[in-house]
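Just one protein chain is left out here, and the rest sit where they should.
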Amino acid sequence: MLELTIKGSKKYYGWMTLVLGVIGVGFCVYVWQLLQGLQITGMSRDVSWGFYIAQLTFLVGVAASAVMLVIPYYLHNYKAFGKITILGEFLAIASVTMCLLFVIVDLGQPMRLLNVVLHPTPGSVLFWDMVVLNGYLFLNLIIGWNVLEAERNQTHTPKWVKPLIYLSVPWAVSIHTVTAFLYCGLPGRGFWLTAVLAPRFLASAFAAGPSLLILLCLLIRRISNFDPGREQIQSLAKIVTYAIILNVFFFFCEVFVVFYSQIPEHMDHFKYLFMGLHGHGALVPWMWTSLGLMFFAIFMLVLPITRRNEGTLAVSCVAVFVGTWIDKGMGMISGGFVPSPLHHVNEYIPTVPEIAITIGVYGIGVLILSALFKMAISIKEEVAA
Amino acid sequence: MESTRRKFLKIAGISTLGIAGANPVLDAFASEQQHGGEEEQHSQPVEIQKNEKALKAKQWAMVIDTRKFESAADLEPIIEACHKIHNVPDLSEENQRHVINWIWEEEYKHAFPNKAAKFLDERLKHLPFPVLCNHCENPPCVRVCPTKATFKRDDGIVLMDFHRCIGCRFCMAACPYGSRSFNFRDPRPFIEERNPKFPTRMKGVVEKCNFCAERLAVGKMPACAEASDGAIVFGDLYDPESEVRELIGSNYTIRRKQVLGTEPSVYYIV
Partner (left out) sequence: MNKRMYDKGKILSGLVIFVLIMAFPFGYNIIAKIVTGKAVAAPELILTEKAKAEKECVMSKTDMKSGHMQLLDEWRDHVVRNADRVYVNSKGKAFDMSLSNTCLDCHSNKAEFCDRCHNYASVSPYCWDCHIDNPKEEAKEATE
């Protein structure tokens, strides 16, 4: 089936060349980072994790959201999703790959990466994160491949794939739970020290992932002969609606606990993010934008008229995706480190090289996603013809 | 001990075979004269031991009597003694974000952020507090490290294995005391005068205070304690006869963020 990824129209080739160019630029900057060390990033002694780990966190969510297609189709026999589950699984593959790459670009000594396997440490959440992310990648590769191959040959998927599909459901939940546990088990980091972090991560994931999928479905309908289907898109829209409402609800649970209890160690991080602290407030406009976008999206998604119209639905999906991205990809990590445990306020602002490497990694994700979607769509067109 | 020796001999044997198979490398050794036969005279098993003079403890601990400090000038020689013998680079002028600290000074409100009273005693308010790794009895940094590059020794010291650290900085997120520094760049250009007896670090690894493990191994007290003129006392927390126990038993001591349950081993008399 892979041959389908290298056969395509001029537009496809042009797109892939463009993406490869972006990856190339990112790679060159990464080589520079290897030589110079992480000094080329905006990270510091106080804010020791930055953009890279934040993107990892956000993308684990996008990856986990494939389960929002798998559950209705395989557990509730909702046939309509049969057409598009493969898209969810392939989106998961691209996202998890990016997650693993973001871990690697964040390491100070990437050559020693295998020490995690050579000296396995079950007490470390990062060890488990590695296990679950790799496991999820392989699960989706195996499932996606077999399902698509069966579709191409117009047969049933092999029987042994079914248990793997069922396994992928709790596994998807686990990847984002473990990622939340990276943060919420740390003493002295009041912003993350909350049991609602994992549920909040999952809620924002199940909003961000499916909203991206809706946008991708609308795009696919435009540029190919495969129509993911109106019903499918509408069902996804309902999932996004519930999830984004839950996400905002969890956020307000957190805000209530923090501001009603008035414990400074928990409150100061929120103050920094939404009001600024001791004259530092680089993220304040971003955080309000994020919150604004999420509220706007809820309004647009709850109103049947704007949800059913695919044009306005697309706008809502962009709002959800950008809103949750700012929340997790910018605020979530910085917010935990500012102020520092010694109550110093040292802000973090990513540097240009750091952003270039980040875009490069996203480029690799886009490349994988484009190739896999191209393969899936070609097969769907082939079967239809 | 025996198993590691056997493992070593096995690996040595295998690599001998490997080298025998690689001709050009063998040439290198052949270019030197061989006089075999003189080895294996009276061989005894190889042994790996501790230094006879090495100091031992169940849990090393430190008591810092801050009553003996008046100004930053009192801390300077202590910090310098530590940073000099451990080849700690000085990046404070280059880039404040990349600073590396093993022991450094903080104001009371930063060293003890949840103990800062509103109208604090003037002396305490301006007194520089020496802060360092607390060598916690229940260290969160050790818990999170994915490679056991940071680990707790039998004598309670929380140590870094710089050979193994992958630079993920999880330990820095886990430490509630900001005791860890990351080498964002090659530290060597920023070490004014190197101590040839002690290694430097390389870029991409995390470092912190090691309670002078290398000095304890040869029977010496930590450098900061030595340079402190009696303000810093070091000893075994679980030896009722030790000087640290005597001080803790006869003075009111506080520890940093005790409420977190990490059980810091550095005690302050204020």
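Structural remarks
Each chain carries a letter (A and B) given by its place in the written order, and its residues are counted from 1.
Everything that follows uses one rule, which is that a residue touches a chain if its C-beta (ideal position, glycine included) is under 8 Å from a C-beta of that chain, and two chains touch if they have at least 3 such contacts.
Computed from a predicted structure; not experimentally measured.
Contacts of the undisplayed chain with visible chains (whole complex): B.
Summary of contacts with the chain left out: across B:161, B:226, B:239 or B:263, the touching residue is B:161. Taking the complete complex into account, B:47 is the one of B:47, B:122 or B:241 that touches the chain left out. Residue B:194 is the one among B:58, B:125 or B:194 that touches the chain missing from this view. Counting the whole complex, the residues of subunit B in touch with the unshown chain are 4, 8, 11-12, 15-16, 19, 24-25, 27-32, 34, 36, 39-51, 54, 151, 153, 155, 159, 161-163, 193-194, 196-197, 199-202, 213, 217-218.
Keep in mind that, in the parts below, only the chains that are shown with their structure count from here on.
Taken together, the subunit B residues at the contact with subunit A in this complex read 95-101, 106, 109-111, 113-114, 140, 143-149, 164-170, 172-178, 181-186, 203-206, 257, 260-262.
Those residues of subunit A that touch subunit B in the complex are listed here as 36-39, 41-46, 48-49, 103, 106-110, 112-113, 115-116, 118-119, 121, 123-127, 130, 182-183, 186-189, 265, 336-337, 340-344, 346.
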